[in-house]
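Here the complex is missing a single protein chain, while all its other protein chains stay put.
Per-chain residue numbering starts at 1, and chain names A, B and C are given in the order in which the chains are listed.
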Amino acid sequence: MEDIQSRSDRRDVPLERVGIARLALPMMILEKSEAYQHVVAECSLMVEVPADVRGAHLSRFVEVVTEWANRPVSSSELRSLLEETRRRSGSVSAEAEIRFTYFLPRSAPVSGMSGFLDYMCEFHGRLDGEGYEFILGAEVPITTLCPCSRAISEVGAHNQRATLEAKVCYADGAFIWLEDLIASLEAQASCPVFPILKRADEKYVTETAYENAKFVEDVVRDAVLSIERMSDVVWCAVRCESVESIHNHNAFASAERVFAPSPRRADVPLANAVRGSV
Amino acid sequence: MEDIQSRSDRRDVPLERVGIARLALPMMILEKSEAYQHVVAECSLMVEVPADVRGAHLSRFVEVVTEWANRPVSSSELRSLLEETRRRSGSVSAEAEIRFTYFLPRSAPVSGMSGFLDYMCEFHGRLDGEGYEFILGAEVPITTLCPCSRAISEVGAHNQRATLEAKVCYADGAFIWLEDLIASLEAQASCPVFPILKRADEKYVTETAYENAKFVEDVVRDAVLSIERMSDVVWCAVRCESVESIHNHNAFASAERVFAPSPRRADVPLANAVRGSV
Amino acid sequence: MEDIQSRSDRRDVPLERVGIARLALPMMILEKSEAYQHVVAECSLMVEVPADVRGAHLSRFVEVVTEWANRPVSSSELRSLLEETRRRSGSVSAEAEIRFTYFLPRSAPVSGMSGFLDYMCEFHGRLDGEGYEFILGAEVPITTLCPCSRAISEVGAHNQRATLEAKVCYADGAFIWLEDLIASLEAQASCPVFPILKRADEKYVTETAYENAKFVEDVVRDAVLSIERMSDVVWCAVRCESVESIHNHNAFASAERVFAPSPRRADVPLANAVRGSV
Partner (left out) sequence: MEDIQSRSDRRDVPLERVGIARLALPMMILEKSEAYQHVVAECSLMVEVPADVRGAHLSRFVEVVTEWANRPVSSSELRSLLEETRRRSGSVSAEAEIRFTYFLPRSAPVSGMSGFLDYMCEFHGRLDGEGYEFILGAEVPITTLCPCSRAISEVGAHNQRATLEAKVCYADGAFIWLEDLIASLEAQASCPVFPILKRADEKYVTETAYENAKFVEDVVRDAVLSIERMSDVVWCAVRCESVESIHNHNAFASAERVFAPSPRRADVPLANAVRGSV
């Protein structure tokens, strides 16, 4: 049978990314507790296709990523996956994105009652002629309480659930636990959210958020500073979007920050290329 | 060319619903102000297929619904659309669902500054041997402020955006404006939400919500009672779901209520059959 | 601190359902292989609130469902969960819905290359004065190839990915494996879908779908008949929706079927009450 994808192409249009998206696979993530957490990963895997090649053999991409099914995956395994992808596709560069819901135990602040919170997390990797780059991402649900509403009102202050997202790129050889990234983000909220809250806890979180009013702008700035304090981070992008309780639209703020003199990070964030839009 | 859909079928399995879903069309809705509002409608149209017929000619469904593109649609036009569908498909029953974002002007409570709020609305119609039935639906964004949090806390109270949905079925010959249904639902919130709020308005909505603490249970009950006060409603279903600001899960309550002695309404809500799941 | 939720209520509006929705938790599902699969469950848990009670203590719901975190859950555990919910809330009825992505290994039809397919699955349970009822649900991705397009065209036939969903309620004491339900649904497609397909496999699935042309109507009927052949099923609802490759809208068909003389199943499907709309 003819191998159409390997044919030459005369249109002279290189393709930055060709691959598979939205492939679900069971994977494992090493917890800081040293246990493995089973996750449901949504995987994307892609390569560059030069101007003179017709296309990529996508079935090989599924084969490569399936080899990591039910196995532990972190920055170094992602590098191996990308090396294998480059080898089998003959491509100059390969990129992958793995998104998964990650659970952490969270105890109520007064009663201590424990449950689980879910965080959407991401691993992004890119391997090309300049080397390997890894980005760790987490989306953390938090409470924000409006400083303006508090300052001008006799009683109360509007507050709401918000999502605080961060992506961090760290130096080769370094390692950052999702547990640490998530905890550093939660600490920047007006108050963290919790799975179980008894009455004494509800009093505590209500009063804590009130004492700690923050705009989305404040949350993003404080998150950038807290990430700066983590060693080895060379770059971060942070975004907070709040489901305003007094409107039917959202408020958001974002910042990007380079900490190391010359990070190699590509200009276009990986995740955006894979998901949403062009 | 052979007409495969009209062939007979020997499997002896009648199909309750066969049709098209997620068809987008521009339509017009008569406002209470007597102007027409242009909307983007997501349309579903379906018929019953008896056990001995192979299938339905779905292209005719698109033809029928397209005749209403860029034209005013309400309960009576939906009935005509269903009559035409039955006539052209030879079916005993026909159902349609039309969902659209509807805008209403909303002025800030103190400054009076005006903007637009968007509401997801629905028209459902069913025409069968027992007659015609029409259901009007609206999803209204509101603020809820927790009575428990307020009662136990020294300062503040958690609050959040919530969605209050209602579906109402009214007697043949009656008419209920979306404007009236939406206003009656907004009035049951801890406080309505607004598009533009200047500082004096923000103080007002913060304090109003605080003075008017409500659980989702309260909102649903008050909404049911407010719908009961509208004349001609024979049945309603109400649901409120709040994006809890202190959790990463939601709270909800729902109630269904029959007001007239013998409404003809089918047991299975139309919308559910079309959208989500079986 | 005052217990506001337990207060009496004078509005005389009973609430069919009050609870929590969209709570994520890690759970385990027993595979037919006798291994346990770790899943990410989206949980809803709710009770009836009678007319004279103000509300439900939702934190208890989170406590109850969290007790099943990282533990095996099936029909019988769901019953225990509902019994505990009723006991702690003093409610007459309790309902739960658990949705999760479930993986099964699937081998390519010619090369035998193996990967994983993901299926959205659901457990629904309801416990009330009449007893316990359990519904098992699965959404299966399939290929459908249009019989009309094939019959009238010189070459080719349009085909597309479709979703075939089924919910089945089975007799108390019976047990149906997700593996068996999913396999019986996949067998009704023009061709199943696969994670990895090499060239010889792609030829096979292309030709198989072509030889086995089916409308969504055909798929639903054949699925109903295949479920009828499974012992112990007392009721099913089946729905197929295809992402038509020649349109920007979808085609769908659905059927509901009662197999046993007098199933106890409530008229309103549980899932619909929890998710989408009222």
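Methods note: a contact is a pair of C-beta atoms (placed from the backbone, for glycine too) under 8 Å apart; a residue touches a chain by one contact, two chains touch by 3 or more.
Everything numeric in this text was worked out from a predicted model, so none of it was measured.
Per the touch definition above, the residue from A:E77, A:D118, A:E165 or A:E202 contacting the chain not shown is A:E165. In the full complex, chain C makes contact with the omitted chain through residues 117-118, 141, 143, 145-146, 148-150, 152-161, 191, 193-195, 197, 199, 202-203, 205-207, 209-211, 243-249.
Hidden from this view is one chain, which touches chain B at 1, 23-26, 37-40, 59, 62-63, 66, 69, 101, 103, 113-116, 118, 195-200, 203. If you put the missing chain back, the residues of chain A touching it would be 1-2, 4-5, 9, 11, 13-24, 46, 49, 54-56, 58, 62, 137, 139, 147-148, 151-152, 165-167, 215-218, 220-222, 224-225, 237-239, 241, 247-257, 267-269, 271-273, 275-278.
One rule holds in what follows: only the chains that are shown with their structure count from here on.
Taken chain by chain, the contacts link every pair, so each chain touches all the others. Averaging C-alpha coordinates per chain and comparing to chain B, the farthest chain turns out to be A. Among the chains in view, C has its Cα centre nearest the centre of the complete protein Cα set. Chain A and chain B have CA centres that are 35 Å apart. Distance between chain A and chain C, defined via averaged C-alpha coordinates, is recorded as 29 Å. Shared interface positions of chain A, defined as residues touching 2 or more other chains, are 118, 195, 197, 199, 203.
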